[in-house]
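Note that one protein chain is taken out, while the other chains of the complex remain in position.
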Amino acid sequence: MTTGPQPLALHDDRLFSSDPLQRAIARRLYAQVATLPIVSPHGHTDPAWFAHNAPFANATELLLVPDHYVFRMLYSQGVPLDALGIPRADGSRAEVDPREAWRVFAECFHLFRGTPSSMWLNHVFHEVFGLRVRLDASTADLYFDHINDALRQPGFLPRALFERFRIEVIATTESPLDPLEHHATIRESGWQGRVITAYRPDAVIDPEHEQFPSALQQFGELTGEDVHRWDGYLRAHRQRRAYFADMGATSTDHGHPTAATANLSRAEAARLFDTVVRGNASAAQAELFRAQMLTEMAAMSVDDGLVMQLHPGCFRNHNLGVFERYGRDKGADIPLRTEYVRALKPLLDRFGNEPNFQLILFTLDESNYSRELAPLAGHYPSLLLGPAWWFHDAPEGMWRFREQTLASGGFYNTVGFNDDTRAFLSIPARHDVARRIDCAFLAKLVAEHRMDEDEAAEVAIDLAYRLPRKAYKLG
Amino acid sequence: MTTGPQPLALHDDRLFSSDPLQRAIARRLYAQVATLPIVSPHGHTDPAWFAHNAPFANATELLLVPDHYVFRMLYSQGVPLDALGIPRADGSRAEVDPREAWRVFAECFHLFRGTPSSMWLNHVFHEVFGLRVRLDASTADLYFDHINDALRQPGFLPRALFERFRIEVIATTESPLDPLEHHATIRESGWQGRVITAYRPDAVIDPEHEQFPSALQQFGELTGEDVHRWDGYLRAHRQRRAYFADMGATSTDHGHPTAATANLSRAEAARLFDTVVRGNASAAQAELFRAQMLTEMAAMSVDDGLVMQLHPGCFRNHNLGVFERYGRDKGADIPLRTEYVRALKPLLDRFGNEPNFQLILFTLDESNYSRELAPLAGHYPSLLLGPAWWFHDAPEGMWRFREQTLASGGFYNTVGFNDDTRAFLSIPARHDVARRIDCAFLAKLVAEHRMDEDEAAEVAIDLAYRLPRKAYKLG
Partner (left out) sequence: MTTGPQPLALHDDRLFSSDPLQRAIARRLYAQVATLPIVSPHGHTDPAWFAHNAPFANATELLLVPDHYVFRMLYSQGVPLDALGIPRADGSRAEVDPREAWRVFAECFHLFRGTPSSMWLNHVFHEVFGLRVRLDASTADLYFDHINDALRQPGFLPRALFERFRIEVIATTESPLDPLEHHATIRESGWQGRVITAYRPDAVIDPEHEQFPSALQQFGELTGEDVHRWDGYLRAHRQRRAYFADMGATSTDHGHPTAATANLSRAEAARLFDTVVRGNASAAQAELFRAQMLTEMAAMSVDDGLVMQLHPGCFRNHNLGVFERYGRDKGADIPLRTEYVRALKPLLDRFGNEPNFQLILFTLDESNYSRELAPLAGHYPSLLLGPAWWFHDAPEGMWRFREQTLASGGFYNTVGFNDDTRAFLSIPARHDVARRIDCAFLAKLVAEHRMDEDEAAEVAIDLAYRLPRKAYKLG
């Protein structure tokens, strides 16, 4: 074991190849993208932060408790969630001194060696907080005090950080039931930061969500539509989409268990919806309804121009004991094998060649990159590939994404990086990793004489900045 | 954006590692294989080219219109197929000036950055046509004129190119219904180029092909057999296989949706065939019939010695709108997840240990390389592995093929490279990429002290030349 505090450094060449030729090229490419503004078209930051601009509470509440990447690893090695103060399903919380929770984290920080969490966190410690010793048991208190002191400074308020991070635009994600009051507050505040929303209707689309009936009820109250009949339900979606678009949204997002789509007749869809509304839908009918709704959402996108995102293939809340005690989103979501070719055909049969339609596909099943997704995106004008996502947004995962999608999809059917995070302070770190990996990947192509360096420089800027602006209509 | 024409170069070390040690070894290995004759045992060039030796029409008709790798990428980024003059299903064609189509292509050439198409095309531009500036909007006309001028020279006639490319033997692919007249013409012409055929019976085997009934009718007329009865149908296959073998064929090729094989009794197979012939086959019966026919083809191979190739796992003509307007083979074929272990068992139970039987397996599902295909080929004497195919014949795909098949399959259960192309001019480029990647892969093994360099040199020659000759019985 190491003894005492060790220095913490962020090397200028991190994530570049150690081959001197590739490294030199990567440096030159990176120099052109390092300070470009951050375009964050998909994420889960809380708009209330930017609406109210209140200080963050402390290191534990800011960096540990909300980050399931972090606490799932600790849990996997036997740390009880209660020891970290993770809130329970019933709203209660173990009485844990945040400093004690931070110490547990610090003692376990070696578990993250080599993982993206370690890279992101060290970036935050070093760049945001100016720390210069490594986190371990011996520096836990130093960290906790130092971070908490910083959080009381005006420079660490949400809007100040937003500006310091050079965020050009950030999208949050809201349910159709969300009044978007925080977005309205931001807009009315006169602050210039661009915080937009995205339409995420899963809660009012998934018949198997435990809150579907009450969500539907609310959906009707909010829109004044008869949402228990098919036509009214669709009208309610159109109405809310329009409101979201007014509040800056340029995209919708759909987190379904599979990529299944359907293309039912109006009468069939209405009948299915009746079954769903009556709470009588079987698992197969629930799946069919979600599938049909993807196609309905696509139809609305053709009309209103919102870019559609599909994030399928996750078994949510897999751990029964954790779900019962702590509820949803506690680090127990596990990827599933996912099929796209047959699943998307009904939707693509209708809208695959629509000039005004863009569907961005994500996957948690990397075996699809070269087999299904790159070939699909390399043919259909309506399809683009989202970046390496969630479990795969590590350097290795990003590299595999490029290696496995380049041949059939090229660079220009991809959309740049999504940070997809609620860990606000890590956003610069995550975009920096993505830019470095793309530059390292391009440097290899240049060093192996597959592309000229001037071309690679253009691609690097496209991936970091131009493609996300274009794909998400943020220009 | 770059301004004005940029130089076009093919670096001597392209595709080799930038690590100096690996690069030096790769150079030495490559020097031994660079100028070996091309053995092309599987492809789709048109035998009429070599029979009639007529000049190619122009750059667009030669390089753009027939190459679905190229136009699918343009289409994916919103270029209408009509703007390229792609023929429609009804035989009509948008009136497009080939020069205008070429300009569209040139303006979009950046879309191919990093893809194999860019490498192949630049190789053709540089090596075949002697161009020394990059293709872009500013050089589109220069390219179009230069290439068209060249195509009028005798050195650019098909046979002259065949010889210039040092092609030792090339296989085309024909249906059993093809009279092979072009092959006969070549043979009678006295020209020494070795152009052989391969037996591709899908059209008379797949009950779900829209032209199956008429193809069967023709099959009967051509062979004089009663092909609507099981015995006659099988005799017709044997007869045509013998004729193909007479015309040089050493192999058959089978492009089925799955790798399913079956082992029905004679009576069961005859009953199934009756159902198929009456047009009453369900999807499951059609699949079973294709499965049974693979085993029947294997039985014939045991007798006549034709090497069998299986190319499964593609969803053909996935884009409904494109299929309806432009017909088959318009860049909308998409790979499917594919299973081999259970699928092949019926066939292998009968012929897996036959000394006179060789089945070469291909895949579009790379997850099978290490899991199913290399272990199968590393055990069964009748099985060999075809190279990285179609969507996977890029440098990265070739590298993954070697990395994932080496441990269980070794080098000697693989069969060298297939170019599998109708883009005749790109054949040297494609073989060159394959040889370079194999040398780069071997150089890594040598540099990491897993193999001596004299062994690697032998393997390099085996992969480039000896193994395809042996596997396809072309020696």
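Order of writing sets the labels: A and B. Residues in every chain begin at 1.
Heads up, the rule we're going with is that a residue touches a chain if its C-beta (ideal position, glycine included) is under 8 Å from a C-beta of that chain, and two chains touch if they have at least 3 such contacts.
Fair warning: this is a prediction, and the values are worked out from it, not measured in the lab.
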| item | value |
| --- | --- |
| Candidate in contact with the missing chain, chosen from B:21, B:160 or B:184 | B:21 |
| Listed residues A:110, A:146 or A:470, member touching the removed chain | A:110 |
| Chain not shown: contacting residue from A:208, A:329 or A:396 | A:396 |
| Option touching the unshown chain, where A:152, A:337 or A:473 are the choices | A:337 |
| Hidden partner chain, touching residue among B:166, B:345 or B:473 | B:345 |
| Hidden partner chain, residues of chain B it touches | 19, 21-22, 339, 341-342, 345, 348-349, 352-353, 355, 367, 370-372, 374-381, 383, 403-404, 406-413, 444-445, 447-452, 454-455, 458-459 |
| Sites on chain A contacted by the missing partner chain, in the whole complex | 1-2, 6, 10-11, 13-19, 72-73, 75-78, 110-116, 118-119, 134, 315, 318-322, 331-337, 364-367, 391-392, 394-397 |
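By definition in this document, only the chains that are shown with their structure count from here on.
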| item | value |
| --- | --- |
| Length of the line joining the C-alpha centres of chain A and chain B, rounded to whole Å | 40 |
